[in-house]
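I have a structure I would like to understand better, so I am pasting it below and will then ask my questions one at a time.
One protein chain is absent from this view; the other protein chains keep their places.
In this document, chain identifiers A, B and C correspond to the written order of the chains, with residue numbering beginning at 1 in each.
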Amino acid sequence: MTLIVESGYEFWNPIVWLITFAVVMVIVYFFRKRGEEKYKKGEEQAQIFLCGEEVPAAEQRQVRGGNAYWGFFETLKEYYDGVVRMHTGIVNDYVVWFVAVTAISAIILLIVKLVG
Amino acid sequence: MSKIVRTVANQLMLFVLVFGLYVIVHGHVTPGGGFQGGAVIASGVVMLIVAFGSGQIKKSLRERRLSVVESSAALLFILVAFIGIGTVFFYNFLVGSRIFGDIPPTGTNPGNIWTGGVIPLMNVAVGLKVMAGLSAAVLALALFSGGEEIE
Amino acid sequence: MAEILSGNFPLVAAIVLMGIGLYILIFRRNLIKIVMGIAILSSSVNLFLVTLGYRTGGIAPIYTEAPEGPMVLPVVQALVLTNIVIAVATSALILSLVIRIYRHTGSLDSKKSRRMKG
Partner (left out) sequence: MATLIEHSSILIIAVPLLIAFLTPLIGMASKKARNVVVISSLAFVAFLVFTLARDVILNGIHIYTLGAMSPSLTIPEGIMRPVRIILEVDGVSVFMGIVVAIVSLVAVIYSLSAMKGETGQNKFYTLLLLMVGGTFGMVFTGDLFNLFVFLEITSISGAALIASRTRFADSQEGGFKYIVVSAVASLMVLFAISLLYAQYNLLNIGALAAAMQYTMLDRIALVILISAFAMKLGGVPMHMWLSDTYSVAPASITVLLITTSQASMYALMRMCFILYGVSLDLAVVGWIVIAIGILSMFIGVTMAVRQTDITRLIAYNCVCEAGFMLVGLGVGIAVLGDATVLRTYGTMAINGAIFHMINHALFEGLLFLVAGAIFYRIGTRDINQMGGLGHTMKLTAVFFLLGALASSGLPPFNGFASKILIYESVYQFNPILTIIGILVSIITLAVFVKAFFSAFTGPSLPKYEDVKEVPKTMIAAMTIFAVIIIIFGLFPGLVVDWIVRPATDALVNQASYIDAIRGAMP
């Protein structure tokens, strides 16, 4: 069957996956259908409720992308300090990295030749 | 620059042009060729820019015209290559024909200019392109560093 | 030692030039000097290539009134000419970009004129 990607001992067939997905979706829809039916659009229950406080303007409500994953960065602070310092943005440093990688790989190959 | 420099540059430009064209046209029998000759002529333009100032040269060497010359020269080069596609791309289809078609003897010869097939044509095309392109580049850089913006 | 050096002198010169070019590219922060570094690197490769094409006793492959003798195969010469043309285009482009950078940032220092990092 050419529709299948075989990878040695597993295979991946998106058609089978899609059929399974559709079946699961039907089941989900079935459960969802059994929920409350009182909800109506445009009424008060569609409004934002903040314990009776006044709802702030759209700019204040918006979650900025820069605030995401704060804990992740805080945990990996040391790693990020190092990595960010590596990305200096100076074009000379780019050439330094190139020369360094070339030199290191050359030394590795040289050692391999001398050993083996 | 002073009047002496301008006058001398004016007179010298003729010789620069002649020498450049000589290098371009004799590209297939002597050292040199399209790029070298074009660069010679462009260096003449540099001399004029130094002597007269970039603003003066800009008036006579229009950006638009240089661009047209450059594009058409490149087009000529590729078209000559394309015509050979009856056999293969870049095929020298002019050998044995009336235009640059003489077949020189293999080995030492006195240098017949009427040889080479498409190579002289391509040399001329490259020469025109380099001449226009380099002059435009140098002129743009000169205007640029003088504070003028060019399209 | 002296014999090896004299025979391979152009190759040594090419390697030294390459070192100078890379040194400039690594340690000089002036943008114009970076352009010069690239030009020197390019010349070093050109010198290296031309040296490879040298054959003792060979003559230049131009048939017009050539002396008798074996001619060299002008492959490296063609390569070097191509590389020179490319180097001209590269330098012209980089110089125009340097002028633009200077206009925007007012600095020719690769550290001071950078806007992007991290």
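The rule we apply is simple: a contact is a pair of C-beta atoms (placed from the backbone, for glycine too) under 8 Å apart; a residue touches a chain by one contact, two chains touch by 3 or more.
Predicted, not measured: the structure shown is a model, and the values here were computed from it.
Asker: Which parts of chain C face the unshown chain closely enough to count as touching?
Answerer: Touch set of chain C with respect to the missing chain: 18, 25, 31, 34, 38, 41-42, 45, 48-49, 52, 73, 75-76, 79, 82-83, 86, 89-90, 93-94, 97-98, 100-101, 104-105, 113-116, 118.
Asker: Identify the residues of chain A touching the omitted chain, counting contacts across the whole complex.
Answerer: Interface residues of chain A facing the absent chain: 1-5, 7-10, 12-15, 17-18, 21, 57-59, 61-66, 68-69, 72-73, 76, 79-80, 83-84, 86-89, 91, 93-95, 97-98, 100-102, 105-106, 108-110, 112-113, 116.
Asker: Residue by residue, what part of chain B touches the chain that was omitted?
Answerer: Residue positions of chain B that touch the missing chain: 64, 67-68, 71-72, 74-75, 78-79, 81-82, 84-85, 87-92, 106, 151.
Going forward, only the chains that are shown with their structure count from here on.
Asker: Is the chain-to-chain touch network here best called a line, a ring, a star, complete, or other?
Answerer: Shape of the chain contacts: a line, open at both ends.
Asker: Where the centre of all protein Cα atoms falls, which chain's Cα centre is nearest to that point?
Answerer: C
Asker: From the mean C-alpha coordinate of chain A to that of chain C, what's the distance rounded to whole Å?
Answerer: Each chain's C-alpha centroid was found; their separation is 44 Å.
Asker: Averaging over Cα atoms per chain, report the distance between chain B and chain C in Å.
Answerer: So the centroids are 23 Å from each other.
Asker: Centroid of chain A to centroid of chain B, CA atoms only: how many Å?
Answerer: Centre-to-centre distance between chain A and chain B: 55 Å.
Asker: Quick one: which residues in chain A touch 2 or more of the other chains?
Answerer: Residues of chain A touching two or more partner chains: there are none.
Asker: Residue numbers in chain B touching 2 or more other chains?
Answerer: Nothing qualifies.
Asker: Under the stated contact criterion, what part of chain A meets chain C in this complex?
Answerer: Those in contact with chain C are residues 84, 87-92, 95-96, 99.
Asker: Can you list the residues on chain B that touch chain C in the complex?
Answerer: Going by the criterion above, the answer is residues 29-31, 35, 39, 104, 106-111, 134, 137, 140-141, 144-145.
Asker: Over in the complex, which chain C residues touch chain A? Could you list them?
Answerer: Its residues touching chain A are 22, 25-29, 34, 110-111, 114, 116-118.
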